[in-house]
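Provided herewith is a single structure, encoded as structure tokens, for subsequent inquiry.
Removed from the display is one protein chain of the complex; every other protein chain stays in position.
For chain A:
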Amino acid sequence: MTKNVADIGELTGLQLPVERGCPFDPPDAYERLREQAPINKIRLASGGEAWWVAGHEEARAVLVDGRFSSDKRKDGFPLFTLDAATLRQLRSQPPLMLGMDGAEHSAARRAVIGEFTVRRLAALRPRIQDIVDHFIDDMLATDQRPVDLVQALSLPVPSLVICELLGVPYTDHDFFQSRTTMMVSRTSLEERQRAFAELRAYIDDLITRKESEPGDDLLSRQIARQRQEGTLDHASLVSLAFLLLTAGHETTANMISLGVVGLLTHPEQLAAVKADPDRTPMAVEELLRYFTIADGVTSRLATEDVQIGGVGIKAGEGIIVSMLSANWDPAAFVDPGELDVERGARHHLAFGFGPHQCLGQNLARMELQIVFDTLFRRIPTLGLAAPAEDLPFKTDAVIYGVHELPVTW
């Protein structure tokens, strides 16, 4: 049976992204929608309509199905997360793997997955540990209290990890870190745009340098690979580097901050993790599920008529898969509202599902594990310097997080 918009009355006009409650819980509307049906039609604030996938099983089914396109440039794509300017920019640049489909996507992704294997990432572990220790050394060296953990740790760690991945020389680390921080901070639009332009110019130049003087890094290996295939495409490498930066920086940073908030506000959970670092990997999975910071980035467009989850979706219709709703679906997770570091559930969708499932997921996992282990080991008395409910949560952003996180010890 197909539900239509008229059936869902009060839920029409759902403003996306929706403000979370409490501040950790998903918006109330999520639960109402999920209880109504695993897939509903909603009206977007922009005026259009889209299907809203609320159930865990249905979310997996949609994301793995090749009849749904990721190409945000197509007419009818449910674009509540992109403004007109970003869309124009998207259309003027080479397509990114994030927005590709089928064989084209597979080729683009296969060119780089060798860089993100579990084994290759394990080799990066000592370097990431050094980076984390370095910023915690700096925290411990200052007398200043409180310290804003976002600036002191959450933002710089993933920025330097991406430097490592891309082969940004040491002398440029300060530049890279300051511009990446600027790009995601609450400064003026002009300042953010300037940081963006400076970084883009920098990466362009970095790749030119690596074309003549290759190093031992992802970009140099991509250059060699493309040359071997006879197609050195400078512009596509600039786009790739930028994709890794934009997909991997703010996400990981926000997850570091929220993870710390989640653990500090659940002291018994934190105590369990501190007592046995072997629990950290599972705690990371649970924090990823609980916060699902990238909710809503998994939108798609139907390219054919599809019968799925009890509804008939027509070619050309938009579909928004809510990973947060899926990750709080009681059919898939017992007591989903409980943060339980010993839940042992890895079937959450915080990194998506299907062919686009996060390319950097195992890097992100490792960064989070190292940060939480090291931070609570080296600063065991760490605590929030403001009540959790007063923190400036990023209620209006596509990627959930906190703007500031004052901590003390």
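In the analysis below, a contact is a pair of C-beta atoms (placed from the backbone, for glycine too) under 8 Å apart; a residue touches a chain by one contact, two chains touch by 3 or more; residues count from 1.
Note that in this section contacts and distances are computed from a predicted model.
Asks: Name the omitted chain as UniProt records it, choosing among "Cysteine-rich domain-containing protein", "ABC transporter permease", "ATP-binding cassette domain-containing protein" or "Ferredoxin".
Replies: "Ferredoxin"
Asks: Among A:109, A:173 or A:192, which residue is in touch with the absent chain?
Replies: Among A:109, A:173 or A:192, only A:109 touches the chain that is not shown.
Asks: What chain A residues would touch the chain not displayed?
Replies: Chain A touches the missing chain through residues 63-64, 106, 109-110, 112-119, 346-347, 352-359, 361-362.
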